[in-house]
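I have placed the structure first, in the form of structure tokens, so that the comments after it can refer back to it.
Just one protein chain is left out here, and the rest sit where they should.
On to chain A.
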Amino acid sequence: MLKQYSFDKTAVQTFADNTPLAMKTENLQVFYGANHAMHDANLEFPKNQITALIGASGSGKSTYLRSLNRMNDGIATVTGKIWYHQVDINEPTVNIYEIRRHIGMVFQRPNPFAKSIRENIIYALRANGLKNKAELEERVEKSLRGAALWDEVKDSLDKSALSLSGGQQQRLCIARSIAMEPDVLLLDEPCSALDPISTVKVEETLLELQKKYTIIIVTHNMQQAARVSSQCAFFHLGHVMEYTSTGTMFSNPQIPVTQDYIAGSFG
């Protein structure tokens, strides 16, 4: 039986005023019909850093992440504010397609289209009006290099993306996202369907990518959070319980629920 923890005692840090932030949410709440899945999430995401969202299944971390680029539209009701470049992008008047160009997303299961590797990357660029062939080719190479996949696929760009291994497919999905040159990259448990070696490759890619992008990653795997992230938010039953630097989170968690989770008592 899971222990009852108080949701009143949380330890959520904020950053100094001069810290450059990529995004921030204010009192973000998510409802699936009558089900209140996310309570008052107030999180700030510093630029060019990796932030990990950890917690047990059903803690609301994926729900929260999907709200950040409005992928919950039509699925759940999201209230509160999501600040991005001083604009509340949770307003209904905001152009969701424009948002998703700037805030890309990679999903749990590698989901390349049943097209060639090249077509997978070109798809979104074309959808956004890029037509120049030379430029498309250039972006294909650049994004595949960025996702550390270029050397493995450069001779087979016209092969079906579905012929790649799981890890390669996931890196292709990352490449596809960064081809759009977004600001922020959201990753929803990107390695949970991958083997350890592919996981290492994806993690190395992420560490490289944070130089250019702000990365927010949901993960089940605490070791992964420890390996890649600069700060870490712990979610529990739809509440953000603790948000602090990754070092502190794993060495000196502030509140009992986080301590128990880190110690492996549940989750």
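The criterion applied here is as follows: a residue touches a chain if its C-beta (ideal position, glycine included) is under 8 Å from a C-beta of that chain, and two chains touch if they have at least 3 such contacts; residues count from 1.
Here is the rule we use: contacts and distances are computed from a predicted model.
Only one of "FAD-linked oxidase C-terminal domain-containing protein", "Aspartyl/glutamyl-tRNA(Asn/Gln) amidotransferase subunit B", "Phosphate transport system permease protein" or "Cytochrome bc1 complex cytochrome c subunit" fits the UniProt record of the hidden chain, and that name is "Phosphate transport system permease protein".
Only one of A:51, A:69, A:168 or A:199 touches the chain withheld from this view, namely A:69. Touching the chain that is not shown, out of A:2, A:87 or A:127: A:127 (per the contact rule at the top). Touch with the chain omitted from the figure is made, among A:160, A:192, A:221 or A:248, by A:160. If you put the hidden chain back, the residue from A:36, A:109 or A:154 that touches it is A:109. Interface residues of chain A with the unshown chain, by the touch rule above, are 69, 71, 97-101, 104-107, 109, 111-115, 123-124, 127-128, 160, 162-163, 173, 176-177, 180.
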